[in-house]
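All protein chains but one are shown at their positions in the complex.
Moving on, here comes chain A:
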Amino acid sequence: MTTGLLTFIVLILIAIAIWQLTKIFDLSQAKADNTQIANDKDNNINGYLMMGFLMFIYIITIISFWKWGDLPLIGNAASEHGSSVDTLMIISMVLIFFVQTVTQALLHYFAYKYRGKKGRKALYYADNDKLEFIWTIIPVITLAGLILYGLFTWNEIMDVNMDDDPIVVELYAQQFNWKVRYAGEDNVLGKANVRLIDLGDNPNILGLDREDKYAQDDVIVQELHLPVNRKVVFKMRSQDVLHSAYMPHFRMQMNCVPGMITEFAMTPTMTTDEMRQTSKIQKKVSRINALRAAKSETLVAKGEEPLEPYEFNFLLLCNKICGESHYNMQINVIVESQEDFDKWMAEQETFGKK
């Protein structure tokens, strides 16, 4: 509270200071050249500042890459299609940074080089069809390449079929948590509708049709386990508002829409343990834990509980604004060997038995 008050007072003081300084600055210039139109001096100063600003853009780019450039969304994908997504991402990024570096350089350099001088006359140069053609055709060719690569990958990712013996898993979203339903032995999800939801003594939380024979062996749980190297076909449902099932490490995202079933298929290629062993994740975890340790010290000094050390887990999180607790709608995704998965599955109760 006191820090809040102090911040507030400081902010107000800063605002007043800026206003007053501005006023003083304004008044102090009353006698100077006051046409308020740029003269050669202004052109010079601002021309140099343009070059300075170019440097600033480059520096902030370098700092950002150096400090925060360890990007989990490029490289290290934990799914089969993820690596082609990453390749396309890297190609696009390289292209973008090349164009960005060159065009910003030209823009700011010209602004500096051709800063106005009294008496100089600009070149009357209104048109050049050849140039226009060049910078139309180059983007056309580059983009054609990107579009082709992108569409090829997209069609492959979005082709959800039952080839290669996938397991079928339902991701069920509600304000503000996830439920998971496995299709069981028959690998077919039983029919369900939110109108059949029953929260009474004999609960039916996902609204499954109790009469449907496919529903009997379905398994409803609160955590998402997946066997490694086995294709998974996800079917998404939502019972209330839009949600989005986002699993960044698998390069996977699909909205959950009330009233319809959406789909996404992917094959995890790394178990949670394997992912923890990768150097990228190890570095990230130790960096995060160093930060958390430092934060814990201040917490303990204040007499509060220290933070738990962080252990890496794949995540399923909600990425479509869904209400008050949207910011904390997550579950861990555990990728494990087929044996471990089968063992875990055998411990779960089926819907029919409950």
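Keep this in mind: a contact is a pair of C-beta atoms (placed from the backbone, for glycine too) under 8 Å apart; a residue touches a chain by one contact, two chains touch by 3 or more; residues count from 1.
Throughout what follows, contacts and distances are computed from a predicted model.
Trainee: Can you tell which of "Cytochrome c oxidase subunit 1", "ABC transporter permease", "3-hydroxyacyl-CoA dehydrogenase" or "Iron-sulfur cluster assembly scaffold protein IscU" UniProt lists for the chain that's not drawn?
Mentor: UniProt lists the chain left out of the view as "Cytochrome c oxidase subunit 1".
Trainee: Out of A:15, A:162 or A:300, which residue would touch the omitted chain in the full complex?
Mentor: Hidden-chain contact among the options goes to A:15.
Trainee: Touch as defined at the start, partner being the missing chain; which of A:188, A:242 or A:345 qualifies?
Mentor: For the chain that is not drawn, the touching residue is A:242.
Trainee: Looking beyond the chains shown, say which of A:51, A:194 or A:334 touches the absent one.
Mentor: Answer from the full complex: A:194 touches the omitted chain.
Trainee: Using the touch definition up top, pick the residue from A:51, A:89 or A:221 that touches the left-out chain.
Mentor: Answer from the full complex: A:89 touches the omitted chain.
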